[in-house]
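Dropping the structure in here first, questions after.
For this view, one protein chain was removed and the others were kept in their places.
Moving on, here comes chain A:
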Amino acid sequence: MKKQTSGNEFGYNRLDLLSEEIILSILDCLNENPFDRKSFSLVCKSFYAIESWHRKSLKPLRSEHLTKILSRYPNVTHLDLSLCPRITDTSLSLMSRSKMLRSIDLSRSKFFTHVGLSNLVTNCSNLVDIDLSNATELRDLAAAAIAEARNLEKLWLGRCKSITDIGIGCIAVGCRKLRLISLKWCLSVGDLGVGLLAVKCKEIRSLDLSYLPITTKCLPSILNLEHLEDLVLEGCLGIDDDSLAVLKQGCKSLEMLDMSNCLNVSHVGLSSLTTDNGHLQQLIFAYGSPVTPAFAESLHKLSTLQSIKLDGCTVTPLGLKAIGNWCASLREISLSKCLGLTDDGLSSLVTKQRDLRKLDITCCRKITHVSIAHITNSCMSLVSLRMESCSRVSKEAFVLIGQRCHFLEELDLTDNEIDDEGLKSISRCSKLSSLKLGICLNITDKGLAHIGMCCSKLAELDLYRSAGIADPGILSIAHGCPGLEMINIAYCKDITDSSFISLSKCSKLNTLESRGCPLVTSLGLAAIAVGCKQLNKLDIKKCYNINDSGMIPLAHFSQNLRQINLSYTSVTDVGLLSLASISCLQNMTILHLKGLTPRGLVAALLACGGLTKVKLQASFKSLLAPPLCEHLEARGCAFQWREKMFQEELDPKCWKLQLEQ
């Protein structure tokens, strides 16, 4: 009170001393937590005004509030509507009033038509990016409406199945400045549309044509694009070696080429797409033809290649050896699920590639510790190593990883034989930010404690079904890794509330998966809710002891929660209804809730305005009134009805045995 009067005596507000620039630069730094800006704007009227003026990017929760939001933030340039499932033409016409708009994301929205798009595009002449992925209802008229956006540079049309060549033709003629266009899964678009696009839009840098029914006919004009850098031809079955052979020249500017799943293309066709003195840096040839010495030879001319992905290919040791010899300095190799990958082949490859940063050998079940020894010997600067399910690698090999690869940031050891010794060694990788130890039955709290002590940068930890882990291990992680964002402790059945309480110190935690932790109660969940404000994904399926009293604090504190799985818990109508106050809740899985009545369910569903996906017991289907379902679906909510029987949990070890059978 006294302060106030003193302030008034001076006749000015002390905050007035701060120049606008300073406040704006302070605002620039408030990006970590979405709530920070909110608090900032609530300080005083001038702060409110400055924040409204400063904000460039918006991600509204509900389309109903668009009018207010858009009038409050006049300078918004980026509008992300991925949380608004229902965007009608009316909402689009509201948005068209913000003339500064440069970028809009409608990839998760439905219910708008070409009329609204046309309105938006004609009024917002600054629009540069439009994401219309998943708009399966849109037809050529919508494409024609988009074509009016003369300044458009990036356009995503993934899964727009009803748009045909005609629509793409309109876009090609209208949007001459296009730099990026993604037509993935646009199954009605063929050679003619793509060809015209390449003829008309000379600025294209990035072109995604995955799974289109195109043939080689459209390729000459695509390869003529002067600036083309990224070309994705994944799953284009119409392209084959014979027709590729006709192409006179490849594309010189190309930096990334993805020809995964092109079953009819071998290295012969590949070489007619590339040129001798090009700039190709990344080649993705997953699930393609066998990797033989001939294939490696075709890579010979690609001297600038840095990354090669051959997932799912059949590889021969000689082929890998040849790749090792040809390609000067690869940074990234991906060989996951390669058939025929042996110690010989992999060793001969990695011994030549000493600069390797990323290596993926997921599910290469033939390799042993010999390979790991070679990898760790030669590739000292590895940043990422993914070796899920390399089941023949012995536990000693993991010690080598810790000893030699100190720069590792990402390590996937899911389903491996690693033990506490290995973990202790790996804890030397102090830069580790992502560690996956799922289904590692040999590790215990002792090993995990080393990680917790040394790997302070850990952001992601997966302990799925690593049954040896209990509270002490989690405690050390929670203490040692304050930056933890994601943790999976599913089916670590010994975990109790104390783990949850300790994890509540990790304020950045956004994903918590703790399925099948029967000892956890509402108390632990409440602690998490209070401590981890940024939690947006929570899975407490089969935490039988969590009930309504856990839901109430969750509803109160976790205002960022998007996705929740409540199946098999003891939550009832009351708990579910309280969750409805979480305004951004989108995704709910509610199976086998004993205390749930149809009436409570209806109330909760109606109250959660932002729901986009609800998984429900099929038995509820007949109990909900059809008009209600129609209404919810019209709001943008999709129902998934499940008829799963109630399942008793299995013993983790027995589960793995079952898996191996």
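Following the convention adopted for this analysis, a contact is a pair of C-beta atoms (placed from the backbone, for glycine too) under 8 Å apart; a residue touches a chain by one contact, two chains touch by 3 or more; residues count from 1.
The working rule: contacts and distances are computed from a predicted model.
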{"item": "Among \"Origin recognition complex subunit 5\", \"Protein SENSITIVE TO PROTON RHIZOTOXICITY like\", \"Mitochondrial import inner membrane translocase subunit\" or \"Enhancer of yellow 2 transcription factor\", the UniProt name of the subunit that does not appear here", "value": "\"Protein SENSITIVE TO PROTON RHIZOTOXICITY like\""}
{"item": "Options A:T90, A:N151 or A:S243, residue touching the unrepresented chain", "value": "A:T90"}
{"item": "Given A:L18, A:L61 or A:V173, the one touching the chain that is not displayed", "value": "A:V173"}
{"item": "Contacting the left-out chain in the complete assembly, out of A:L79, A:M95, A:L180 or A:L196", "value": "A:L196"}
{"item": "Chain not shown, touching residues in chain A", "value": "64, 86, 88-90, 111, 113-115, 139-141, 144, 147, 165-167, 169-170, 173-174, 192-193, 195-196, 199-200, 573, 577-578, 580-581, 599-600, 602-604, 606-607, 609, 625-628, 630-631, 634-635"}
